[in-house]
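A protein chain is absent from this complex, but the other protein chains hold their places.
The block that comes next holds chain A.
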Amino acid sequence: MTSHIVLDRVSKRFPPAKRGGDEIVAVDDVSLAIEQGEVFGIIGYSGAGKSTLVRLINQLEPVTSGAITVGDVTISELRGKRLREQQTRIGMIFQRFNLLTSRTVAGNVAYPLEVIGVGRAERTRRVEELLEFVGLEGRADAYPEQLSGGQQQRVGIARALAANPQILLADEATSALDPETTAEVLDLLARVNRQLGVTIVVITHEMEVITRIADRVAVMDAGRVVETGLTYDVFTRPQTATAKRFVQTVVRALPEGDELARLRATHDGRFFTISFTDEGVSEARVFSALAKAGVDFNLVHGGVDDIQGRVYGLLTIAVRGEADAVARALDGIGSGVTVEEQR
């Protein structure tokens, strides 16, 4: 199978902001292959180059070097009318929604249809269908400012899907939304992916967005992709410092430094960290095994996270008891867990 979007050693440099200044390297020699029908996340801090990277995919910005292929078209080579024709096949949504304030909801959704020359009757039909899909039936005649942020982003999604694109680019699409609305919009994006088979590229600095919908993730730092992998793998076994920092924002990390000292001051016993992935292990099984062995224990840190519907546990417990009893208790948890003592 050939990949849907291929970036081959792509770089983007901007001229210096002032004369004699340094050139800005926004994207530095990035190679990526995004598969048909997957949700691909790109995470990085602001300034890491992820927004520039996504704009290279639909060529809102030309590449400085390298090549970008979408389907069987090398989009980075195209200019003018031929480029615009390809752009109609890639939808995009934005952090600030970027809706036209001079148009109603229906007018906004119809915009890409006008661009590709769809007739009025067909436009009306399609707009209605799209608004139903995104859950905005009956709001066709509203103006953007009459809608909430979440509703505006739904309009943005409907607009992005209007011309039946095979790819949807989401640039920080939930960063301006509250957590609840974020979840709703992510659910909608997941539905776009599953029901319509649209390949989605999600740019974000919010780890929750990645854990919720991305099949795979690339971690960006200073214009480079430093780590790529299945979301679950990157989360449970981050390789780079940047990835680890992101993972810590959602997956509870091991206690360190002051925090560990504080925990030790308030809890007796030895500290063990039990980590497990979803191979049939649950928090309940860990606790019941410990209880059965008759040792006295306390959960002092950590918890269980849900990554892409899979379990990832990282529990730090304080255990009191004789060394033998403790060893037996920990053995009793069984396979599928990694136990490490925190000294």
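Operating definition for what follows: contacts are C-beta pairs under 8 Å (C-beta built on N, C-alpha and C of every residue); 3 or more make two chains touch, one makes a residue touch a chain; residues count from 1.
Note that contacts and distances are computed from a predicted model.
> When you check the chain that is not on display against UniProt, which of "Cytochrome c1", "D-methionine transport system permease protein", "Na+/H+ antiporter subunit D" or "Esterase" does it turn out to be?
"D-methionine transport system permease protein"
> Can you tell me which of A:Glu85, A:Glu129, A:Asp187 or A:Glu259 touches the chain that was removed from the display?
Of these options, the touching residue for the absent chain is A:Glu85.
> Touching the absent chain: which residues on chain A qualify?
Those residues of chain A that touch the unshown chain are 58, 60, 81, 84-88, 90-92, 94, 96, 98-103, 111-112, 114-116, 143, 145, 156, 159, 163, 169.
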